[in-house]
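Heads up, one of the protein chains got dropped from this complex, but the rest are sitting where they should.
Labels run A, B and C following the written order; every chain starts at residue 1.
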Amino acid sequence: MTSSPPATPVVEGWFTDGAEPALIAARCTACGDLVFPPTAAAACRNPRCAGEEHEAVALSRRGRVWSCTDAQYQPPAPYVAPQTEGEPWRPFALAAVELPEGLVVLGQVADGFGVGDLRVDSEVELVVEVLHVDESGPRTTYRWKPVAS
Amino acid sequence: MTSSPPATPVVEGWFTDGAEPALIAARCTACGDLVFPPTAAAACRNPRCAGEEHEAVALSRRGRVWSCTDAQYQPPAPYVAPQTEGEPWRPFALAAVELPEGLVVLGQVADGFGVGDLRVDSEVELVVEVLHVDESGPRTTYRWKPVAS
Amino acid sequence: MSGVSGRSGVVVAGVGMHPWGKWGRSFVEYGVHAARRALADAGVAWADVDLVVGGETVRNGYAGYVAGSTFAQALGWNGARVATSYAACATGAQAIDTARARILAGLSDVALVVGADTTPKGFLKPNAGERWDDPDWLRFRVLGMTNPMYFALYARRRMDLYGATSEDFAAVKVKNARHGLANDNARYRKEVSVEDVLASAVVSDPLHLLDICATSDGAAAVVLVSDACAARLGLADPVRVAAVSTVTPTYPQAVIDMPLLATDSTAAVAAGERTFKESIGAAAYEEAGIGPEDVDVAEVYDLSTALELDWMEDLGLCARGEAESLLRAGETTIGGRIPVNPSGGLACFGEAVPAQAIAQVCELAWQLRGQATGRQVEGARVGVTANQGLFGHGSSVVLVR
Partner (left out) sequence: MSGVSGRSGVVVAGVGMHPWGKWGRSFVEYGVHAARRALADAGVAWADVDLVVGGETVRNGYAGYVAGSTFAQALGWNGARVATSYAACATGAQAIDTARARILAGLSDVALVVGADTTPKGFLKPNAGERWDDPDWLRFRVLGMTNPMYFALYARRRMDLYGATSEDFAAVKVKNARHGLANDNARYRKEVSVEDVLASAVVSDPLHLLDICATSDGAAAVVLVSDACAARLGLADPVRVAAVSTVTPTYPQAVIDMPLLATDSTAAVAAGERTFKESIGAAAYEEAGIGPEDVDVAEVYDLSTALELDWMEDLGLCARGEAESLLRAGETTIGGRIPVNPSGGLACFGEAVPAQAIAQVCELAWQLRGQATGRQVEGARVGVTANQGLFGHGSSVVLVR
């Protein structure tokens, strides 16, 4: 009997998992500026800051929809479809979400929800779900889930 | 019994085959300018000519070496090695050859000859040989062969 | 120059295009065709051109990377200076800016600017390979985020904030389709109804297939000359380049921009007064010494129908949230107060990245000369273009006569 491989994040270091997952930003140690995705930038993105060091910080788990849409046709590669072969591809929704820290982050919308469940300014919360399965096993990603109001 | 596929030129229209193979150039019908390879250029390459039509003409089969060299390491893709799998790759020579029509054409040197058989100004003649074998069968190319003097 | 005080010194002596379409030939052929048209229009011999600037295409091998020299070689090496510019969809305007600067500097006298492209079917997508540090690759891999999805985000926001409807978006398409009917260089020359648009498949909610521009093969070229050369050519009352804006954003860029996965944050620096797209037009107006109220005609980058409405506001042609009112009142149609996309826009052309911003300038040149047969904006003397590119590239060009 072979055990299935454990799920791993599609990109390392972008979000935490567990009961209360959160996005990880890079914070400039000099000016406090925040960058997501937390790419290992050599320089601070603030043009008047000479900072060159960043630390990882978690962002707020809840934000408000800046706008949303969906993909009704399958995107081209390097997109990897989540379904197994033979199954039809299913549309997914996507939201741009404004966080209290003052940045807007794009993310897919949680499984089972669509644009009908969202409008500009409605509240969403971060969840972690499986994005697709590749040769290393299930790959997880962060997603926005509508908060029941 | 399957018959082996016939040899075809690696690029269509660059050279003729047979007993006296020759390179094919595109000649501007307006000014007589010659272009090799005979790409279907919309415009004449002569900056003072407005010609837009070209006809195919054969170039001289003999020319003189402008310079030569060889490849002692296997070139990267899209180069396709000629040997079958498992066989070692063998270096090949290459010559830049000045034709009486006033252009210099690069070409591999015929099988069995190397830079030691050539020097600047020595005479060579066009031959057609197999370059490599791909999914459509043997692919031929033009090559320069030293003329015994 | 209708009272406009803009920077002078660069004249649009000739313009030309290769018709947009799906022709299946090389971008070089399209570019040479457009270049020869522009040279003929200017009455300039190729041998007299002293600068060639190419708009780069990144989907056509090495020849596309060095488009300037590729066109120079195809036209026949004439010893001219050469440059190649790239700036995503703003490429053509950058190429124009490079040519303009050399003319204003006294380094060139007669410049040929050419952009040409062939484009694949379907969604534009990154080149092959795995690049985990490339945002343009990551947005597909991690989010499945195509270009139309960005356009759809902006469209949906217009609906929720300003009450725009799918019928409004469709009305932009109807207008542009009608504008393009008489344009020989347009790919689509057919009337379209609101019902046609609404009946087409939804690509990314709320945008339908007919709300989104296609990708096309095409080319456009302009010949820019110095005042001295314009005088030699006997050009009286010519069209002039009054401004070329190629500004970058000012930190923090607080509006999500293709192909990024997030905006900058306002954690350390507050957002500025103007959005990036507003600053593009503002810089053009400032350089030209005019304001939006002086504009007679606009060519804007309608990658989607809804984006045309955004651009009208970004360019100050109306207040924020009022584009739909203008559209509904017919003010953006030829004959209205401020006709937008009299060429038919991307709706009729489809997108050909490095050619598009140059094509906008071609259209304005024809409009300002009164040569836009069948789609003329009467008496137009001041025109503005706008387009947007990825990664902080946008452009705006002001032409005056």
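By definition in this document, a residue touches a chain if its C-beta (ideal position, glycine included) is under 8 Å from a C-beta of that chain, and two chains touch if they have at least 3 such contacts.
The model shown is predicted, which means the values in this text are computed figures rather than measured ones.
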Practice prompt. Could you tell me which of the visible chains the hidden chain touches?
Written response: A, B, C
Worksheet item: Looking at C:Gly14, C:Gly31, C:Gly92 or C:Pro126, which makes contact with the chain not pictured?
Response: C:Pro126
Response to the item:
Considering the complete complex, of B:Cys28, B:Ala43 or B:Ala110, the missing chain is touched by B:Cys28
Worksheet entry | Contacting the left-out chain in the complete assembly, out of C:Val11, C:Leu39, C:Ala87 or C:Val295 | C:Ala87
Worksheet item: Which one, B:Ala7, B:Ala58 or B:Ala96, makes contact with the chain that was left out?
Response: B:Ala96
Worksheet item: If the missing chain were put back, which residues of chain A would it touch?
Response: 41-49
Worksheet, complete the sentence: In the full complex, chain C touches the hidden chain through residues 26, 52, 56, 58, 60-63, 65-66, 68-70, 72-73, 76-88, 94, 97-98, 100-107, 126-129, 131, 133-137, 246-253, 259, 264, 279, 389-393
Response to the item:
Note that chain B touches the absent chain at residues 10-11, 25, 27-28, 31-37, 39, 45-49, 66-73, 75-80, 92, 94, 96, 101-108, 115, 119-121, 131, 141
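By our rule, only the chains that are shown with their structure count from here on.
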Item to complete: Measure off the straight-line distance from the CA centroid of chain A to the CA centroid of chain B, and report it in whole Å.
Response: 54
Response to the item:
Whole-Å distance, C-alpha centre of chain A to that of chain C, is 32
Worksheet item: Got the chain C residues that touch at least 2 other chains?
Response: none
Worksheet item: Hey, what residues on chain B touch two or more of the other chains?
Response: none
